[in-house]
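What follows is a structure written as structure tokens; I'll ask about it next.
Every protein chain but one is kept in place in this view of the complex.
Then we have subunit A:
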């Protein structure tokens, strides 16, 4: 038997970051609309989304497929095809207006001010080029440096994202990397120009849970080192609980709830957020029955009138005057707590949650 120190596993515990209130927003999205005209009609993917995010903070955008979470984030990088997309509203990143930015300005903005990590590293890396070539290309697009200097930078970045033996790995092709390593390489590529805004679109969904844990640690570490703002798109509330400072819950192309993570996951105010919490089986505690949300998400071609969630909401009858069906609620504070907003007509949602929803959470 060896001594205890050798036998103990290497463990980490994430500590919540101290809150710094009232910081200036680096990313500011105001009344964003994104629509795609199609043969079947106009797909209203995002309908009036507004939020702000300061540096050194992580915002998790949560929602199901078709909620507009990816579409709104692609708009931040100006990735939508101008010919087939209709965008209005404003997206300001570090003071620059992205909506309507020329293609030339977008080229220097992307990568340098804001960068994106995609869900599937397999299809986001080019199979014909080495990892190093892909990272140096991105670096040399923004820096006037020699190939040799760019490659040294690529090796350095691969080392920082935890790829062992980076000077050898830099000359390998994507297929020679495992899934987790490819995601690390993607992160290295996104961070090579020190962007102040990092958008991660489901970066761990395709990964195994132990690899996911490694990548979440890495993103949190890098954010601390680089001081960037992170938008983390996911559908996994467990991941949100571990990594985010704030949450934006999206449904049917709009934000339905926004606020600090411990409040939105601890005592949410919107019936859709309640439904999500009641749908997730826990890995600890006493297993309880699940209470799924009935029905399915709305079609973006034919959005319900009033509140987009009303056809699936079990609380709509509590609101008088058929309000849920006729009037779209505003995203405003609903309780004494001004630091959080939700989009719902229901009166005293905090009491409804305490007395009716909390007792039946799984």
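Note that contacts are C-beta pairs under 8 Å (C-beta built on N, C-alpha and C of every residue); 3 or more make two chains touch, one makes a residue touch a chain; residues count from 1.
The rule is short, and it goes like this: contacts and distances are computed from a predicted model.
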Undepicted complex member, UniProt protein name, chosen from "sn-glycerol-3-phosphate transport system permease protein UgpE", "Dipeptide/oligopeptide/nickel ABC transporter ATP-binding protein", "Response regulatory domain-containing protein" or "Electron transfer flavoprotein subunit beta": "Dipeptide/oligopeptide/nickel ABC transporter ATP-binding protein"
Per the touch definition above, residue among A:95, A:127 or A:285 touching the missing chain: A:285
Touching the absent chain when the full complex is considered, from A:237, A:300 or A:313: A:237
Missing-chain contacts mapped onto subunit A: 2, 6-14, 64-65, 178-181, 208-214, 216-217, 235-243, 261-262, 265-266, 275-285, 287, 289-294, 296-297, 362
